[in-house]
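Apart from one protein chain that is not included, each protein chain of the complex appears where it belongs.
Read from first to last, the chains carry the letters A, B, C, D and E; within each, the first residue is number 1.
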């Protein structure tokens, strides 16, 4: 079974994680999953939302958005429409939840990190690219907090890493990391977020066409776990490189 | 392991499906999952949204909302806040997707059915109760369309049934149909939507605490499939009864 | 002159006041005026809005809303439209004003009671049913405040009771408590809110068709006063029963 | 009993109705009720709202607003807040209803008249001044429609006139046309809209302090009817004068 | 070259500045530039916006708005649309910036002055009339602050005066203070804000038709400076008169 771009069913698209893309942010990554490009920035601020004040614990949250012409046909800006759509809300919440799964709030102290994931170009898998890139931006922001003595060295904020990938069933065959044209044709679409040690943070599977049975679900999960493991290695490689210098020092 | 309300881990709360609750709607069900009460109404209108006109196909959508004092502490109305929150959006979309999984759009013709799921009292599992009840309201609305000759008898709009249930891990033990107090304590929370023949429409699992491994995921899926099968029987029993007469005749 | 449901012109529809309907609220009533059903909940919170802080006085306010399919044809949700309509605003303000007429703010202390009146099914007279039911929910909430020692026994928060009813002129004849079909045909429509001792809290009369003269106005007022007196008795009977136990204890 | 401005209890403030104030509008009046100044413009457009198309009938509606510093302390603009408040909605609806009471929709044909009532300076009675002034602007707009042959001479759009006044009880005494300082002190506040022949279009009475009994209500109604009759004469006098020329010709 | 109203190219329309128009505001001016009428009120409040607290410095800001029928065809209210349009935002910002150019924030102390500029009738040049009138209202508000001892006599809040005028090129000829019909025909439109001593605060030139060259730009600037100088004299004359007494005393 050959895919539109010549990949094998269980092959990721070319993935790059360009750290230090933004000069202002405490952490920033331009992530490519093939032609999908998401700019992920991590912004650190002292203090926490009101409902968390005095708890001694920090907070991590995320906002996802697409540029109007990141897609094939131009979409209206949500700022112009005056309201955020359901899909945007849903993905922002997913990204935030996924990253919070590896945060030790107490180690973070009463500080907040906001992950902004802005899709510059979309070709399927924007939410999984966002999570995978945002983790790297988050790791850089935490490193910045240590480097600037905002956190003492003993504070281990990150309890692990997270990566995410999409899987789907096309013409009955499970496939990894769907490009947009594949996504449209998929009967079932699943997004899986795993920790670096292979456990699940989030499993979201939807039958777009016919409902799916347990054996297909199992094969999708197997493929997703394998994909996340590869992404974890790419994250580790990216983080092992020296960070380009930015305003944040 | 005993639960707060004395249930066994794999036991549903008492479930009732009161059909014909509303005098105006083409289909309506007041569903109880224990103390969770959701009023589900199905509204039939001729015509479809603009983007679907001329397709010969129908549309089914859903809106979910909670009354301000359906919860333990009063929540602000989204109408007063002037915007719909992310959680509301997400659940509305889930309900709509779940029901569309058993709709034959072509058989429905260019008609729209809107499912309104309003939570009158919340005690955990509002979204799964909403899906389970909304299916019954939908079935009644389709029957109404046949009875009133809006659809010819040969048009089989429903290709199956759907039901939904939550499962979660509490103190390491998988449990079915979590009440609110259990939900708060769950390390992992999963909502599963199944068709009447036991296939998956939607699987949404989230690690609220520690990430979960494959074997726990498998046991949660097993338990959810069993719970949905029981709910399917309850739906069938409810639909086999005679419908109270309403304005809709 | 016989009415569509066989009532005499000055006869109320069957009225029921089901207390303790909601498990979470400090006071709650499901009120029926015939087929009109409104769920009224009273929520108590410590503290008052900012503009009243430090005054030593409490506050009572109300919010009214209709479920989308409470009516014969489905209405759009105000939360989805992103703004509250004029009619909703007007009725919410009317309910709040009516209940505040029997509140001793100083006895209430710096506490707030919010009355939520959600119309589950509409058949005319939703605002008058809401006021009549909300008073009972309010009385239960005040009793709860006494029972839980939030208020000392000497604090008499309620200075009286309120009930409300609609009256209208149909084909030249004054009629009490109009059902929806009657309301649509009424030349003049009036809503009257009275205290338990028969004085007026609010009189709102509108000529829907031809302007009305003083003698018709007088006969409408007479009929409304009589209707409110009957509702006052029904409120007293309901409040004399033992309250079902709820979460609120 | 002497009033703050020396009036007798049943005396109106000085009222002026300056026609043709705006050069652009089809009808316009700057109305003074003492220090209350409201600019009322009537805008004629061909066509009607969508829900009325093809009916052969016209539509009349109104919008009320206060300039931010029309009041003693500056209020935030509703445009800045992004939503219209309940009071504004309520008054806009009242003005529209009041004027529609004297409109023959069929004679108007499928045309729309919008009455904008903008309070330039507020000193009590803004809604009653608005209705009284808006009627005159409406009459001028209808005359303009006849003069420009938009309506044939035989089309009698106006079936009568409307005027409005406030009455209230201060220290137990009924008083006419309350100024702001009086309004604040009133135990009961009533707004009454009458036709030129003395019938009621709208009666809205509210107990701000203690509930009121029937005899007080009767005396308020008597006083209001008398006040509206005087305003009707002032409207007739104003309309008998020659209209200053405007852009509208 | 004769203009539609008979003016010479470098002649202002008749300008009047009616002080003390509003009884409530600390400063108020009804300004006419020909048929353009703008009501400018200055509202003084103690305290400053949050971001300026503790700075010891004051703040001056402005809001501009047009009544719906101030123009030839009725425009929708921004409050009804629920959002402020770009043009309104832009002009509000321009007015605020222009007035702040002559404010000594430190002398003002932590007080805020809001200038509301509401266009009652529009015939071109509404923003320049607003700035010219708002300066006079501002001067009256500052005088009020001195008179009421809110500011000590030594505090010189105003470092100068500002006035504004529009210039444009019509059929190749530069013209001063364009009326609406001229504005529509102008190839280039420029708004210039000058201080009383003839320096520039703001220069905003836009090629509506063909781009313009440097010599035309120079002649427009010359004409605008001359127009602002004349307006400055009119402001001085107006401020030299005795202020009508208002509520503000």
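By our rule, contacts are C-beta pairs under 8 Å (C-beta built on N, C-alpha and C of every residue); 3 or more make two chains touch, one makes a residue touch a chain.
Note that the structure is predicted; figures quoted are calculated from it, not measured.
Taking every chain of the complex into account, the chain not shown here touches A, E. Among E:83, E:147, E:185 or E:226, only E:83 touches the chain left out of the display. When the full complex is taken into account, the listed residue touching the unshown chain is E:203, out of E:12, E:107 or E:203. Only one of A:25, A:165 or A:179 touches the chain withheld from this view, namely A:25.
Residue-wise, the contact with the chain that is not shown comes from A:72, picked out of A:2, A:72 or A:245.
With the whole complex as reference, residues 83-87, 89-90, 92-93, 97, 101, 160, 190, 194-195, 197-207, 210-214, 217, 221, 225 of chain E touch the missing chain. By the touch rule set out above, chain A reaches the unshown chain at residues 22-25, 28, 35, 39, 41, 43, 45, 63, 65, 67-72, 74, 77-84, 88, 114, 116, 118, 120-121, 123, 247.
To be clear about the criterion, only the chains that are shown with their structure count from here on.
Repeating the A-B interface, with the same residue numbers in over half of the contact pairs, is the pair C-D out of B-C, C-D or D-E. Separating the centre of chain D from that of chain E, both taken as means of CA atoms, is a distance of 32 Å. Annotation for chain C: residues touching 2 or more other chains are 82-84. Taken as a contact graph, the chains are arranged in an open line, each linked only to its neighbours along the path.
In this structure, the chains touch in the following pairs: A-B, B-C, C-D, D-E.
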